[in-house]
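Left out: one protein chain. Kept in place: all the others.
Going by the order they are written in, the chains are A and B; count residues from 1 in each one.
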Amino acid sequence: MKHPLLKLEPLIWLLFGQGILFGTVLLTPWVLVVGLAIPLGIVPADALSYERAHMLASHIIGRLILFGLIALPLWKGAHHLRHTLIDFGGGERDARVAPLLYLLATVGSVLAVVAVVRI
Amino acid sequence: MSRNAHPHAMAPSKPGRTRTAPPQLPDQFPFRGRYLAYTLFDLTGILYLLLGFLALCAVWCLGSGEAVWNGVLERHRNVFYLGFHTIALVGLIFVGIRFFGFFPKAQPPRVGPVKSPPKPVILAALYALWIGVTVFMTLVLAGGVF
Partner (left out) sequence: MSDSQQKKTFVVTRFDPDRDQAPRKQSYEIPVQSDWKVLDALNFIKDEIDATLSHRWSCRMAVCGSCGMMVDGEPRLTCKEALSEYGDTVEVGPLANFPVVRDLVIEADGFMEKLTSVKPWIIRAKQRAVEEGPMRQSPAELEEFKQFSMCIGCMLCYSACPVVANEPEFIGPAAIALGHRYNLDSRDEGAARRNEVFRGEGTVFSCSFANECSEVCPKHVDPAAAVNQAKLNAVIDWAKGLVLPRGGDE
């Protein structure tokens, strides 16, 4: 693979590793509550009323957790989508496709910083 | 029915003296036998990308004011969002179980002078982290704490 990303593979893999570990750990309660329990009425909606959500998210730990559950899964996602495309015969295209996928994760991570800062 | 692997899969740098038949993919790849779990595992990449960007939208909306945030909560009641998050939860659990199962053996016996903990300890710590964070954050998000 005379690959433009060869020298960055260790960093990409580290980000992917954190993404799959902490992304999974942080997204599980997010999906449970924000994705399912509140919309289904199992948990009252005022648990995440604007005032309360804003209060939680404004705390430095809240901001860090939110950054983690936005940015880290993007690296897991980009990396695994890249591997899926290779597995389905896209090895030759990887040199062009992989940078685009990781650019997507990078843009998402930068936007995650902006999103948590502007709360 | 066999299909071709990459035409240069396992090819030597110099061709041999006779013509060879092209390498074939394993019959069961990618959707049969054990390969199915592997392919699904990699496909959860799409799930994680969607979850990440959905969470980004939600947090961005939180920073845009009450009306916009209430719109987020309203959207999440949509049947497609509910269906997606149900699939997402299954996917997260699948990824967690498969990845945590592999994680202990992926640790070298030592890093410098520091020995890796025994594999059962690593596995227990991972599940403790996952369950602990899930319980705590669920309580926080659901209004039980803070």
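By our rule, a residue touches a chain if its C-beta (ideal position, glycine included) is under 8 Å from a C-beta of that chain, and two chains touch if they have at least 3 such contacts.
Note that the structure is predicted; figures quoted are calculated from it, not measured.
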Just checking the interface: what residues of subunit B touch the absent partner chain? 2, 5-6, 8-14, 16, 18-30, 33-35, 38, 42, 102, 105-111
Which residues does subunit A use to touch the chain missing from this display? 1-3, 6, 9-14, 80, 83, 86-87, 89-91, 94
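In this section, only the chains that are shown with their structure count from here on.
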Indicate the whole-number Å distance between the mean C-alpha point of subunit A and the mean C-alpha point of subunit B. 11
Quick one: in the complex, what on subunit A touches subunit B? 19-21, 23-40, 43-48, 50, 52-57, 65-66, 69-74, 76-84, 87-89, 91, 104, 108, 111-112, 115-116, 118-119
Under the stated contact criterion, what part of subunit B meets subunit A in this complex? 6, 29-30, 39, 41-53, 55-56, 58-60, 62-63, 65-66, 69-70, 73, 76-77, 81-82, 84-86, 88-89, 92-93, 95-96, 99, 103, 126, 129-130, 133-138, 140-143, 146
